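Missing here is one protein chain; the remaining ones are kept as they sit in the complex.
Chain IDs A, B and C follow the sequence of writing; residue 1 opens each chain.
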């Protein structure tokens, strides 16, 4: 769908890793809509071949950065305006990581150094990125900054751990800085609260896949996938949504406003048949 | 727990039918806390023995009323101030009914006369009741009015039908009139969004019970029952919550802020075992 | 901005009256984006020259309808699919009216016949319209229905009266039917909660204009105007937002998430200077 919706717009896309990434899809589709942009990810990630492939495919430059490091961010901002030939119109922040999750520290036994890292990488980096752009006056008027969030910011999901708190903080930063950047430079800042997205790991029946299945059956339109999300981000980067700011926007097939769907209830009720069956044998 | 929390307070309790009713529990516990009150319900309901039993037990007078009828409401308000010997301190509105639900008209095939009835009985009656009290200047300063709601007002639950819309309207009326009654007479108005409550019908495994089971497993403290709810209402009628108004207060064991619990997910995942089992036979 | 964003899409636009109307702007811009559509409004409104002008300008047919009347709605739906040559892709519902407001009945002295009319015209008409389309199976898959709302649905504004309750009901209907229409036909339903929009009446300093001024100063990007809103509606009708449903989307320059802005506070504080000045003279 080549509408030229982002024709002439310059952007920076953080977080593309492989073709399962939402940021990857955003890059592909923004390219298709006429945008030019740079790509950024951690130094480790940027050494992986796939990011280079994406860069080639979309005619982009890759600028590695630790998103928690101010001078790295300054470098991304400065180089991007240089390379792209002007101020920036849109930024995607798709960055998150929890060592507590990785190291299997449950929420009632958090390691607080890990927690600080979770917050720094997944939320404070958003502030650092925006503050760096703000100080460099690097965004055009009516520019648009989007961070990716998840409904765990509002509702507790077992196992999501300290990432829930990081997402709450991320969304708060979008509001707090959205007020200031809007007031001072007419730049809008929003978060997109996206469906759980199927990962490289594939889809079995149990564990995290149970949640994705539940979410799929609860959502009248089903889970939104990475490409859906990228399309939605395009609208937020476009000139058609100039007065939308400080919002957390659910992009989830309706999940956020469902209490119980017929499909999910039917599936849930099968669990009792299972018990019956077990009772019989 | 006789704290005398409502000592000297006068109230009106709408909607007590039998000892499963939340309003019934509110009456019992308010009596225990030193309140005096009148009971109101439809003419049909008031002819049932159980309401009379409750009235005797709590030393209350029963004043039948169609809660959609202004002159009936005027009668309840006037008689109540007469019988109780002064202005009213608290009112409970526990009234709701949908003919579309009863007559099994699904939400995409509503009968609009039924819908009007649903809204009139379940939501507009709340406005009528409050406006009647307001015009009669029948409430004491710092009085408290509570309506009972359900999370369907925010999130869609299959089968809850037009009652969802009625609850949204009810909560809106609490806000709208809460502003005016607070400003003019320092009367607060809130709604309590209560867990699904087990009814006379008993608890099997399927159908509506599936939802109650799911809600129970999702809520870290389990579903709140009618007695829990009544206790909570007492605090809202007391002098300890004078500055709480225009709120919709979730009384639900935590359900409203849960995305997925371990217990509900475990049960849900059993449904796939069931499929496996079915596959085998 | 001719992106051909709605190329080949067929729509129905309710509520265009004159060039101040949001629906009017939606029609102009949807036309520019390649959509074809019909226009509907009350019989009285359709006899006014301006609607005919818009129809000519956009190559549209006008189909008058009382939006609370099922057979009128059936006629709009049927004629529209006929005229446009296929199923419908998008519908805009921009309809609202309160006799209590017009007749200056304050919220604590509502006329309940007027209230029923307010709800019927401003909210239930949304259900009637959607149910009519649903029964006629008149929408294409991934079609999009948008209703216009206002933040009064969440927060009380003096003088907005029973329209606040109507907007709450409207938003609830969007959720309730959004679930069903999404599940059954993949049609999405959302409401846009729009800034207060300057009307024909012009803008002085006092009265309703005080609210618009306050809203303007509170919103970091200022109030959104009718054209901004129309642009936003285009994105919701497009294929780029397919997984957004059951949402109430704030399009308000950030107002909804503001507690207090510097600009509004400065203006507010001037009011005390005024008192000082008055004290002196």
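Definition applied: contacts are C-beta pairs under 8 Å (C-beta built on N, C-alpha and C of every residue); 3 or more make two chains touch, one makes a residue touch a chain.
All figures in this text were calculated on a predicted structure; none of them were measured in a lab.
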Per the touch definition above, residue among A:13, A:65 or A:124 touching the missing chain: A:124
Option from A:83, A:180 or A:262 whose C-beta touches the chain left out: A:180
Residue touching the undisplayed chain, where the options are C:133, C:152 or C:234: C:152
Subunit A, residues in touch with the chain not shown (by the definition above): 70, 106-110, 112, 115-116, 119, 124, 127-128, 131, 134-135, 153-156, 158, 161-162, 164-165, 167-169, 171-173, 175-181, 184, 246
Touching residues on subunit B - with respect to the absent chain: 1, 3-5, 175, 178-183, 186, 188, 195, 219-222, 224, 228-229, 231-232, 234-235, 238-247, 249-254, 256-258, 261-263
Residues of subunit C in contact with the chain not shown: 151-152, 154-160, 205-206, 210-211, 214, 254, 257-262, 265, 267-275, 277
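The working rule: only the chains that are shown with their structure count from here on.
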Magnitude of the superposing rotation for subunit A and subunit C (Cα, nearest 5°): 180
Interface residue overlap between copies subunit A and subunit B, same or different (over half shared): same
Innermost chain by mean C-alpha position: C
Centre-to-centre distance between subunit C and subunit B (centres being mean Cα positions), rounded to whole Å: 32
Distance from the mean Cα position of subunit C to that of subunit A, given in whole angstrom: 30
Multi-partner residues of subunit C (each touching 2 or more other chains): 175, 178-181, 246
